[in-house]
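Removed: one protein chain of the complex. Kept in place: all other protein chains.
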Amino acid sequence: MKRRDFLKTAATLPLVLATLGTGCSARRRTARRVLVLGIDGMDHFLLNSFIHEGIMPNAARLATMGGLNLMSTSNPPQSPVAWSGFITGKGPQVHGIFDFIHRNPMTRTPYLSTSRVMDPGKVLKLGEWRLPLSGAKVELLRHGEPFWNSLTEQGIPVTMVKLPVEFPPGNGKARILSGLGTPDLRGSQGSFTFFTDDARSITDDTAGGIVVPVRDYGDGCYRCPVRGPENSMRAGNPKMEIMADVWVDRDADALRIDVGGRSTVLGRGQWSDWIELEFQAIPHVSSVKGIVRFYAKEISPRLKLYMSPINIHPMDPALPISNPHGLSGDLAREVGLYYTQGFPEDTKALSRGILNDEEYLHQAWIVFKERLSLFHHELNRFKAGLLFFYFSSLDLNIHMFYRTIDPFSPLHESTDPRFKAAVRELYAGIDGVIGDAMDILEGDDRLLVISDHGFAPFNRSFNLNSWLAGNGYVSVSLSNAGNRDMFEGVDWSGTAAYGLGLNSLYLNLAGRENGGIVKREETPELLTRLKRELESITDPVNGKKVISNAFITSEIFPGPLPPHAPDMIIGYSRGYRASWKTTLGGFPKDVLTDNTDPWSGTHCIDPAIVPCVLLSNMRPEVDDPDLTDMGRSIAGMFDISRLPEGGRDIFRRKENSG
Amino acid sequence: MKYVNLVLNTLFDVFLYPLGWLPPLWGLIFVSAVSGILMVMIFGKISDQEGIAVLRKRMTGEVLGILLNAGTPATVISFAARLIADNTRYLVMILKPMVVMAVPFMLLWGQLDARYGSAGLPGNQPVTITFQYAEEPPPTEENDFSVRNGGLIPPVMTVDTLKQVSFRIFSHGSRGVEILANDLRIPVGSIHEWNGSLVSRGFDTSPSLLSPFHPTVTVLDAGTETPDSGWYSFPDVDYRVMGWRWSWAAVFLVFSMAAAVVATGVLKIKV
Partner (left out) sequence: MPKLKLKLDDSTMERLEKVVEAGGYSSCEEFILHVLERELDSLVPMEGESEEEIMRKLEGLGYLE
């Protein structure tokens, strides 16, 4: 063979082998390690822009290997729905998550869609005391089989860190640390406490946390009651409380927090490390532990002391947050204590003005650094199998700082220019994570960087319920219901449809809703009419369409739907979202209003506008990857005989050509 | 008392020095096992072994008597009464050795708590130090204190009502630091590089009678404007044994008891 012929043959050989390989799964080279970075809210447009600006060199390098791919997200494009699709490879009709918020059809009261805590069934009553004879049960409301079951069953080690919609974690062989959906110790999604003697800060507003008035009686001490979880071992479930003594030195502009036998000194503008709290349910017998961080916003002339939501203590968790049970504690011992709540960035504290932009960003970076420590720890021990690691930073922070990059935001001009680089810096931080991940890759290791949805501005609010009322679908006295939640003032006997949650519209269906009036045979016509009318709404301010797609749920999700499924999913246009009031059944006066909350970015709109992103060191074989394909595609990278049922293997040509 | 404290601390430092190279858990297990064996040996020396042997035989006979005469209540009552009486004699007999052993046991307990009960100064997070003064604290600034092998995080604050001064320090690594406050030199230990030094949760310039049982770092050259005592907000530590998290006390009790049981069999000591 001549040298030129040899070179030709050598050049074509990989192609031939690759062609053969795609025809038979057994011949494809399988991976020893697959690392998946779940970057919540990473947006295709922003990612592309920052790559071109040169601030994401690692993402750029990865894109040259497998492309910067758009990927279809879920409908609606909300994180619990999207990540449930990722986990199960199926749609909401199977995994059962249609929105952050579902409602009980009988009472129309909303509830968190992902999990619920059931009280202990049998309780022994001893005077004031209640001794549970069985433990409280936490139930994951997401159904369907996780894709990693087929990996663990076939001997592939699996670790999923801060996995969304997995609270409580499954009890299989996978190592799991629960992420999005994990509550704080009070049972909420994150409830801060703000201690102050500043009368102007004291309000009845309880959104996202509580403001506790405190007073210095002249001895330099503020007695600050820290309200913990309910005490299920006492009659009436009173809240457990411990006292934190906060001593102030106004000359030094410093304070000392004495709680639980330990002290912490903070100067003005300083954050504490994690402080352990122990709430006694039965003194010396049963207690519940949590961890908090304090921030001394102001000491003199007024005390303004922020306390983070009480996170479940990872070393002694009151609720199951990891599988195996000891994993959360082992991680804390290795890397230090960390936020265990599902939404660690305190967006509500910023929305309510408890923290300002600078203070919030500082807290957000604390979260990011903690997450990095966990990530590096897991990278160091990652020898084989699948490692999934989730970052919340882009999602929650871009919700809060979209106003800095969108000149049309009502808050754009009033935002301090110092924070206009926040989004860029966050993306650069994530690029560092991608770089760290790429650094450990060897041989046939695979890296996937995926997001669950993109982002869009949230400049205008649409009051769906007000529109329904104004168009005769809801019978309500607006004077009574204007600023109230939970459908107060609604006459259900004259109501055909109502909105609840971020994208959900429900019919007031006879036989399903209590006192429902819409008959089953009327639903197709009613839904068609609603779809037509909703899609024709225009914003009087700028003439833009408000809703680009009103999806009839039964049309997009074939098969039987659970009773908590909405009848219609509202796909808002870019720039619009369900109003704050409408999400919990309120009826404000105006149908369309400016959004003046710092929460200025959204993705709870038409899924076509906010697709997700896939970066990988392997190039997909399909042009239309979907987030629900990821599980099967990841499993297909290993040498196993049984693949998960849902989705397609997008890296396998044969599977997608038929 | 401070000299008693100092002598005891030094004695234990010397005794435990050879274990300095071991990880803390292994050092604790070793100390626990040796303590258990020593306690049994001391008990064997100072107790009436012959008397205990006789009493045990009699009590065994009385238990058998109860079991064999279960159908005769009067006999059972008689044996039970003798058993109770012998049991009381046994308790009286072991009272003396128990009292004698209580002193080294309490000293050891305090020393182990001070050496193994705390994680010491963490290398990666600040710790708050509080100084207690007898009178109103002198005006203090961060320059009044220096921290060797670490640093001070301002501000330094005064709580006039409590006559206290508080501030935070950090360690440059996993080693202990030394705080220099006026004419005080206060070592703040670290278990991570433990070689016999105390990982105390505080110090006391004039220790009380009870301090030998719960030792603090003794400061000998206290001046008039120096703090009386102080304490550090150290995190507790626990040890992983057989997949469980144990406090130092649990490790000590379990391993000293296990060693003691083995020792009674091997040394043929009656307890």
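Should a chain be cited, it is by its letter among A and B, assigned in written order, with residues numbered from 1 in that chain.
What we mean here is this: contacts are C-beta pairs under 8 Å (C-beta built on N, C-alpha and C of every residue); 3 or more make two chains touch, one makes a residue touch a chain.
Because the structure is a prediction, the values reported are computed rather than measured.
Chemist: Considering the entire complex, write down the shown chains that touch the omitted one.
Modeler: Touched by the chain not displayed, across the whole complex: A.
Chemist: Could you tell which one of A:Glu166, A:Asp184 or A:Asp452 touches the chain left off the display?
Modeler: Of all options in A:Glu166, A:Asp184 or A:Asp452, contact with the hidden chain holds for A:Asp184.
Chemist: Looking at the whole complex, which of A:Gly127, A:Gly261 or A:Gly559 touches the chain that is not displayed?
Modeler: A:Gly559
Chemist: Going by the contact rule already stated, which one of A:Leu394, A:Leu526 or A:Cys604 would touch the omitted chain in the full complex?
Modeler: Checking each option in A:Leu394, A:Leu526 or A:Cys604, the one touching the absent chain turns out to be A:Cys604.
Chemist: Extract the touching residues of chain A with respect to the undisplayed chain.
Modeler: Per the touch rule, chain A residues meeting the hidden chain are 78, 90-91, 93-94, 96, 100-101, 104-107, 109-112, 116, 118-119, 143-145, 183-184, 186-192, 206-209, 309, 343, 347-348, 351, 396, 399, 485-486, 502, 512, 558-560, 562-564, 580-581, 583-584, 599, 604, 645-646.
In the analysis below, only the chains that are shown with their structure count from here on.
Chemist: Quick one: report the Å distance separating chain A from chain B, using the average Cα coordinate of each chain.
Modeler: 47
Chemist: Within the complex, which stretch of chain A touches chain B?
Modeler: 219-221, 247, 249, 251-256, 262-265, 267, 273, 315, 326, 329, 336
Chemist: Quick check on the complex: what are the chain B residues that touch chain A?
Modeler: Of all residues in chain B, those touching chain A are 124-126, 128, 130, 153-162, 166-168, 233, 243, 245.
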